[in-house]
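Note that one protein chain is taken out, while the other chains of the complex remain in position.
As written, the chain order gives the labels A, B, C and D, with residue 1 at the start of each chain.
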Amino acid sequence: MSIPIAWYLVLAAVLFGIGAFGLLTKRSALIMFMCIELMLNAVNLTFVTFSRSFSDIGGQVTVFFVMVVAAAEVTVGLGIVVAVFRKRASTSVDELTELKD
Amino acid sequence: MKLVAPSIHYLAIAPELALLGGALLLLFASALRPSRISNLQATVVTAASSIAVVVIAFFQWSDVASHGARTTIDHAIALDGFSIVASAIVGVGLLLSTLVAHDWAKRANVRNGEFSILALAASSGAVIMAQANDLVVIFIALEILSIGLYVLVAFDRHRAASSEAALKYFLMGGFASAVFIYGAALVYGATGTTNLSSISYFLGKNELLRPGLLIAGGALLLVGFSFKVAAAPFHSWAPDVYQGAPSPVTGFMASIVKVGAFAAFVRVLISALGTQQDTWRPIFWVLIVLTTFVGAGLALVQRDAKRLLAYSSINHAGFMLLGLWAGTVRGAAATLYYLITYAPLVIATFAIVTLMGGPNDTSHAVESYRGLARRQPWLGGAFAILLLAQAGAPFTTGFFAKFSVLSAAVDAGGAPIAIIAMVAASIAFFFYLRWTLSLYAEDALDAPRIVVPWPTALVIAFGVVTTIVFGIWVGPFADLAHKATLLFLP
Amino acid sequence: MHQFAVDPLYAHGVTLAVVIIALARVLIAFAALMGSVTLMIWFERKLISDMQSRIGPQRWGPFGILQTLADGIKLFFKEDLIPDQADRFVFKLAPYLVLVPALITFSIVPIGGSVTVAHHTFLLQVADPPIGILLLLAMSGISVYGVILAGWSSGSKYPLLSSVRASAQMISYEAALGITVVTVILASGSLSTHNIVVTQADGIWHWNVIRLGVVPFLIFLTAITAELGRPPFDVVEAESELVGGYHTEYSSLRFALFFLAEFMNTITMSAIMVTLFFGGPAGWVPNIPHLRWLFPIIWFLLKTTTFAACYIWFRAALPRLRYDQLMDLGWKKLIPLSLGWMLIVAGFIASKAWGFGMIAALLLGWLLLDQAFRLGQKRAASLDSFLPTVGERPVRGDLFRKRSNGEKA
Amino acid sequence: MIAVALTIPDVVVYVVAALMIVVGALGVISFRNPVHCALSLIMTLFGVAIAFIEQEAQFLAAVEIIVYAGAIVILFLFVIMFLGVDRRDEVRVDPLVGQRAFAGVGVVITIAGIIFLMARSHWITGVPHVATGVATKGNNSNVQELGRAVFTTYLFAFEATAALLVIAVVGAVVLARRERASTLESSDA
Partner (left out) sequence: MHSSLWLTALLVVPLLGMALLIAFRKVTKGAYIVGVATAAVELAISLVVLFLYNSGIKGAGTFDFAYRLIVAAPFGLAYDVAVSGISIVMIVLTAIVVVVALLGARETKHEVAFVCWMLFLLMATMGAFVSHDLLEFFLFFELTLVPSYFLIAQWGGPERARAALKFFIYTFFGSGFLLVGILYLGFAHLHQAGGDLNFSYGILSGTSLSHGTEVWLFIAFAISFAIKSPIFPFHTWSPIAYAEAPTSGSMVLSALLAKLGTYGLLVFAVGLFPLALHTIQPYVLTLAVIGILYGSALAAVSKDMKRLVAYSSLAQVGFITLGTVTGSKLAMVGAVLLMFNHGVITAAFFLIIGYIEKRRGSYLLADLKGLQGPAPVLAALFTVVMLASIGLPGLSGFISEFLILLGTFGTHQWWGIVATTGVLFSALYLLWAYQQVFQGKAEGPNATIKDVSGRERLIILPLIMLIVGLGVFPQPLLNRITPSVQQIVVHVAPTGVSK
């Protein structure tokens, strides 16, 4: 037993919060996207921390799956960003305004 | 080191195998055929897979009826009445959507192959969600479903709105997934497992004196689910996405996502966190009030048909949540019944919306529906019936759907929330009625005639007929939902 | 199966002596690596000029062996230029991002067997972490950053193009690389490089290159060459297309660092290849007292030098691939091949029947895949028309109208 | 909770990891240039990897670097450069909540709430769990246990990721492929 799990849990929570804040406030799709990755990393850290204190491998396996999901999400997400950019490139509108109330 | 692989009950995973098999078949075929696979072939394969899901559901049902509900693959997935019915709904929803999409693809001159592959794979995600008995599996299934949909939403590359919608959906969906899995992490910390049965077992055996971690985790799971089912205040993506997505996809999304997400939601709340009912109920209370009112209220001011229907679906989500709020067997059955009846209804509605969108899928102003029933009495009449059913007019399935959740809520001691929901329903009823009325307006008789291809006509007819027939002959579906829930995994 | 051992150095607790030994290992290894880089540069220049019937460096030192040193000193005293458009922080950071992974990767290479100094027995390898060879994959992932960021931060067109190329190329080949490494891990049953070497120690037939069939080795060689960006996969710094590639805007010491890192990487990867496929330090050891520890090192150096020479040979002999050929090779050939081979190996490890079944299945799969690729190419070629502009839907009528207008005209 | 004797190296490692994580994360949300954000993200990822190693999850640490730093962030950079968004107008969307401050307060309250709830329940309430029956052993490589769990308890999840990856690949291809005319238009050379 070394570092108390609380330290890691708080760290992860803070990381999650920073990610969420970024996602809610940033206006660039790519950076919002990175913020999602931050959040997922916070989750990973949480899982690993619990996994260590339970001596249960399950948490680590879950982290593994989260990473796979993150990779899949990135693949598709960046594809969407590229698709949007292709549409928008010619018009140089800096906001997505097609869909509004 | 000897590795003992878990036993697999193949019948339990047969639906997703059928769907993924269809997807892979199409994938290989499109790679190996000298000429591309035609839209017809893609549609046939998709339809066959979805019919297979329904057929498998019958076998599963008899299996569960005789052997009882059970879990398989090391308790990762559950085979019970609830999951069977939910996956059958997914099958039916996919079948209907693919028929609509077939016509749309033909009209819009789009290749249907990838569309079908993605739809099949996304549906398999929904099926897995319905069966999942582990938070990790739910998470992965959720992603399968969502990723498929992100792409489907962006599928129409002729409209900028389509990819914009996909981007919004993606960002919100990613956020929701992250929140969900963080919730799962905290629940894992609180209970030492992610398996729903084990969580339930743990919480049943141990009274948590300090349930903070569990509460935090549960709340985050709830937020994650709320995003997926578009419950206010986590609904903000839905109108944009519904509007931007290609219309057949919107119908698909409105039905399949709701089925998958609510099925998993029910399982998590009632099966795993059932003991914590007192904690999550107040949150739901707020959620339901917001959702029903936001859905109904904002729909009133919409000018775009798809946006309007998006808010309407938010409103419906609020009602489905009402069944969850009850948290009883009756509540679960009510939500299931709602899903059973809602899926064909909403797909048929969007089938007509798809037709109305024209070849470019762009003319979706509510105004353009004026006088539809005068120009084309059958189409307009069908749409009127569908709208009334969505509103919850008596003697349609829409009414009994609302009735079932309300009765479950009242049964669980929620008369006030039921009344509040009814108030929202009255607002909702109004905008449906107003729309229906405009179908009979007389000042727009010269709009071009809409050609109804027979597959779409079939879907619309199916939607209308089930709505009316099972709105009067209520017994079968009500019994089905009830029995399915009685066969719920303990 | 072999008994896997952890580094015996830490077996009896951590004392001051142990710390000193560990530090010494680090210092010696990296000093040696640095030194060998200067030699490597000289070696490459000399060898390649021999192959091209030139003389090569000859002025400084015997056979020009100090030429590198002289070049280094010259670069050191040159003016350090940073372009106006550059992103200064990243521009300065990038060279280190290339250099550090090369150094770290080297730390997992077993140079020799175990040695006993002052009653402490230890392995001749900087570190033997339990994740072992995964470090290679991790670091090869990181080293891309140096290239990408260098190109991007220069604020100049050609380096940027180079960056984009580099990122795509490295991602493409990393997949094949990783899968091949998995094949090796399957055979060795461990991630640790030390254990991987140990399992190959029983003679030449146990070397992975033989044991796994030659294919994984060839894939690995190809992929690692592409990862390094060395010829024939040097589209990243193709002089005829991109001026100097990602380091066009670099000068002075920073340029030297790139140079250093490239050669260091070459050496490290040669060493890794030796470790993974050629038994590392394994080889015939004559029974000479007190010097037994020396022979594995010599074997290792010999093998590594061979591969280093191999790279130089490639550079002299092979023409650069076109970018699309490079992508083709990576995605359509190496990845399926490595994946298939991994499955075959896994099959044989499970049982012979599985193995042969796997071969049959993969043959079928390969036929289908090949057919699919052919069809794809044919289709791509036959599609003679693309939509006119992005964002506008061609309506059937419009197209017909356009054509009929054309006919009239 | 039992008082834990902390060793200085542990604390140092933790502090370094935490600093990397937090500073990196703050960098992601405060830099304007997406490339700098990506670099900050890498710093966070390394911090997380260090935290993993500190918690005896070496394998995951390696995978974290390989998958996140080695593939995901590279993809980000690739797209940033490919689109040239760092120099031109960005691809933007409306944020969920318009008000920065509102979002800030909301997030702070939420996270503070979560931390408070965790602290109230003394950080952990679960028990070493019986369902998987597989525990990490000492400081040995846990790769084997990981592999075993993947193929037993998490077999279905593992298989499901296959579907996930298939759909992601198909999706990416669909999204990225250029528009091509279908048969009708192709006659119009």
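Some notes on this structure:
We take it that contacts are C-beta pairs under 8 Å (C-beta built on N, C-alpha and C of every residue); 3 or more make two chains touch, one makes a residue touch a chain.
This one's a predicted model, so the numbers in the text were calculated from it and none came from an experiment.
Taking every chain of the complex into account, the chain not shown here touches B.
Touching the chain that is not shown, out of B:Ser38, B:Ser62 or B:Ser426: B:Ser426 (per the contact rule at the top).
One of B:Pro34, B:Pro448 or B:Gly475 touches the chain omitted from the figure, and that residue is B:Gly475.
Only one of B:Ala238, B:Leu273 or B:Ala333 touches the absent chain when the whole complex is considered: B:Ala333.
Residues of chain B that touch the chain left out of view are 330, 333, 388, 393-395, 399-400, 403-404, 406-407, 410-411, 415, 418-419, 421-423, 425-427, 429-430, 433-434, 437, 440, 473-475, 478-479, 481-482.
The rule is simple: only the chains that are shown with their structure count from here on.
The geometric centre of chain B is 48 Å away from that of chain C, both derived from CA atoms. Note on chain placement: the centre of chain A and the centre of chain D lie 5 Å apart, centres being C-alpha means.
Separation between the centroids of chain A and chain C, computed from CA atoms only, is 30 Å. For chain A, the set of residues touching two or more other chains reads 9, 16, 19-20, 23, 29, 32-33, 49-50, 54, 56, 58, 61-62, 65, 69, 72-73, 76, 79-81, 83-84, 87-88, 96.
For chain D, the set of residues touching two or more other chains reads 59, 63, 71, 75, 82, 91, 93-94, 96, 114, 118-119, 123-124, 126-129, 131-132, 148, 153-154, 157, 161, 164, 167-168, 171, 174-175, 179, 184.
Contact residues on chain A toward chain B in their complex (touch as defined above): 9, 16, 19-20, 23, 29, 32-33, 36, 39-40, 42-43, 46-47, 49-50, 54, 56, 58-59, 61-62, 65-66, 69, 72-73, 76-77, 79-81, 83-84, 87-88, 96, 98-101. Taken in their complex, chain B has these residues touching chain D: 1, 3-6, 13, 16, 20, 23-24, 27, 73-77, 109, 111, 114, 117-118, 121-122, 124-125, 128, 134, 136-137, 140-141, 143-144, 147-148, 150-151, 154-155, 157, 164, 167-168, 171-172, 175, 186, 188-193, 195, 198, 202, 206, 208, 210-216, 220, 236. Chain D makes touch with chain B in their complex at residues 91, 93-94, 96, 113-114, 116-132, 144, 148, 151-157, 160-161, 163-164, 166-168, 170-171, 173-175, 179, 182, 184.
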